[in-house]
Structures are given as C-alpha cells and as structure tokens.
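Okay, so here's the structure we're looking at.
Not every chain of the complex is shown here; the ones you see sit where they belong.
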C-alpha cells in the first residue's frame, strides 16, 4: 500500500504541491493586496487599516489584527449562496476566519500598531481545496505589503512584523498521506490536517480531524513531515514574490 | 461655462470615457466569468446556472435570471464593512442588484431556458465610480460566455439571447455634462445619470437624480447625447473581447 502507487487526480506525486503563484492584485489602490494561487484555488487577500481598536483594548497600548473570509458565489462547482443575502455567516466561515486571524496575529507585535486595526480580508475567487490555508499564506503577503507601505508613509514608525506564516492542508486517502490536497481529494480523504507554521520553524496551529476514519500517531507524524516539506516551498515563494515587488 | 475648460481629475475631456478592458477571469472553471475594468473600477462578473426557478414561475414554461452585487472590503478608499457579517444587505446594494437584474433580463428570452435560473454575480474588486454600470456591461459579457458554453454542452438547445446591453454613468458638475464619471466626480456632481441601452439602440433604463441640484430638460438631452457616444464604445469593446475568446 505504498504511497508511490497512488495516482492523484491531477497527476501529482503524494508529496508534491500544486503549481503556486502570487499574482499582483487588481486592487491597485489597496494598502496591501495580493492574489494567491494554489493550483485551481485562487484567493484575493487584502489588508486595510482602520484607526480604531475593539472596545476591549486600550488604543494607547496596542492595536488589533482581525480577519474575514468569504467565497464568491461562482467560486465553487455549484453556486455558493451569498452569505450577505442569507443574512448570516455560516459556522464554517466563522471557524475559518477565526483560524486565519489567530495565525496572522502570531506574526505581528500588536504593541507596535497602537490605536490601529488591520483587517485581513480573504475572498475566495475560485475554490479547489485548501482555501483556508491559501488564505493564511496569502494574507501574510498582503500584511507585509501593507506594513511596507505604512512604514513608507510614516503611518507606522516601527516595523511590527515578527515572523512569516504559511499554511498547508494535507490528507490521508486510503492509507496514503497526501500533501496539498485539492477539493476532490479532500472530499474523499479519511483524515485531514491543516498545518500553520512560522518561517522560523515553529508551530502556530495544528488541526487534524477524522473525516470518516480515525488516525494513528504514526500517520500524524508522516503528515507532519510532508507538511514541513510543503511549507518550505511556500516560504520560498512568499519571499521571492515580496523581493520582486520591493526591487521591482 | 463651456465644457472645454473643465479639467477632470484624471485629465480626460468631458466626453471621454476611461480606459476600458475586459480581462480573462480567474474563475477558470465558471460557466461564464469575466473581469470588467473601467479606469480604476474593477468588477468580477460571473454567470452560474441552477436547475430551479423561483416558486412564482412554472418551470415547464420559463426560466429566470437574477443578479447579486457586492463590494469586496478592500475595494474602497476606506474599508467597506462586509454585509455578510453585518447580517444584511444595504438598501444601496439591493437597489443596485435589482437594477442589474432588470437590465439583463431584457437581453434574454426566458422561455428558452425553462426550469433554469441564471445567477449573475457582480463582485466589485475595486471601486472608483460607476460600479453599477460596469457591472451591467460586464454581466452581459459573462452571460454571453455562459450561454455559449451551455449551447456547446447541449444544456441549452436554443440560443436565448436577444440583444446586448451596456450601461454608463454620467454627471453634471458645475454645469458641465461629464461622461463616465469616477468616484471623485460622482461625489461632487449636482446631478447623475445611469443609462442602460441595448446594442440595437433601444433604451432599457434611464435614471437621473438630483444630487444637490435639480436639472433641466436641456441638461438631460446633453447627457443622453454623451451617453450614446460612450455606449457605442462599450459595445465595440464587448464584441471585440467576445470575438477574441470565440476565435482564440
């Protein structure tokens, strides 16, 4: 039952990520914005700044960073009903945007953005699996672009960034661990994992769930090893894109 | 008070539209999708098909076409709060999506799509004035792309399309009629007009509103003449893009 024999629907090897690209956003006037592509998954990630903080914080002492996530109606195979017309966000949406927010707050020293809230908005243009992890990876780039601009315009005086984050989704399908699963694989997987790490190699979030089958410690270990490999490539791509912007 | 003396914020002449482009959508798997750019205004327009009709219709006899409109949070100068998290759509959003729906229903024979609903979703990526008119112009292209695909896949057997529509916004600023006003012009205009016409030259919708000043019949006539000029260019661009897709 070796992983080598598995043929993935898009021809990839089990330990291979999908073609990956950061594309210049169409939001040319935004403080920070980028389009993250991971195979057929496409997410518009943007950062905007508001000069208020939630009421539970002291604006003199710190700022805040929060996230919202949504899917465009035509992003899926069948139309995704618009949450604004349904009048509420689904539990899935809330869970995802809470995850993205937690992940990104690790990258920033909120004491260095007093009185400000940074909103990270992840709008899924097209969904083919891994939208929450692509959102994290893309939002990190949007945040860096925004901070760069805020430093240039002197709206920030100190760089608040601490580290980069990236995220990848993985799954186990018929006993074989798969890196960067797409929608079709996700819907058939027995187990899935979302792994968020910093560029410095520390864990930010690990979520591993049974989807029809429970899992063992050994399987967890194998997925973690695959995940590390994928995240390494994501950090390279983030930095390459950011360097091209800064130098271009 | 001649129109020749007005210098527009972006250097255009009063009767000049902004640079205009239809760009291939990032929604590669959608039935029909296109990005409409009109200066700094960018709208993602998509068409998806559902095999149901609203309960007030007989699915044996006809289909339906409806529209939804939304702005991405980072589309504006300041963050646009997400309507899904506020829990309801604003009056402005509802008014706009009703307008787009009425405009596009003129282009299609609903009796030729029995049992089907075509959803046109217009998501504003970046807003710089004229988002509702750009949505109409772009949605018409998305609809044509979708119908083309549905005919190819035999999901439709007869072409239901009757005509093309396009729309343009205009305004009067200090007595001078301006074609294709951007956000800054719109916010200062005394009067604004939204004009929707078919390619065959018939009127679909005319809305002209006082924004701080009332207007005369003569001013209406001058805006209509300017509007015709702008719409002509939009129809050319629509057809050129569609031909490039069909032949490319």
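Lettered A and B in written order, each chain numbered from 1.
In the analysis below, a residue touches a chain if its C-beta (ideal position, glycine included) is under 8 Å from a C-beta of that chain, and two chains touch if they have at least 3 such contacts.
As the structure is a prediction and not an experimental result, all values here were calculated from the model.
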item: With 2 chains placed, the number the full structure-file assembly comprises; value: 6
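Here, only the chains that are shown with their structure count from here on.
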item: Rounded Å distance, subunit A centre to subunit B centre (Cα mean); value: 32
item: Subunit B-facing residues of subunit A, complex; value: 26-31, 33, 35, 37, 40, 42, 44, 46-48, 50, 68, 70, 72-75, 77-79, 82-89, 93, 119, 121, 123, 125-126, 128
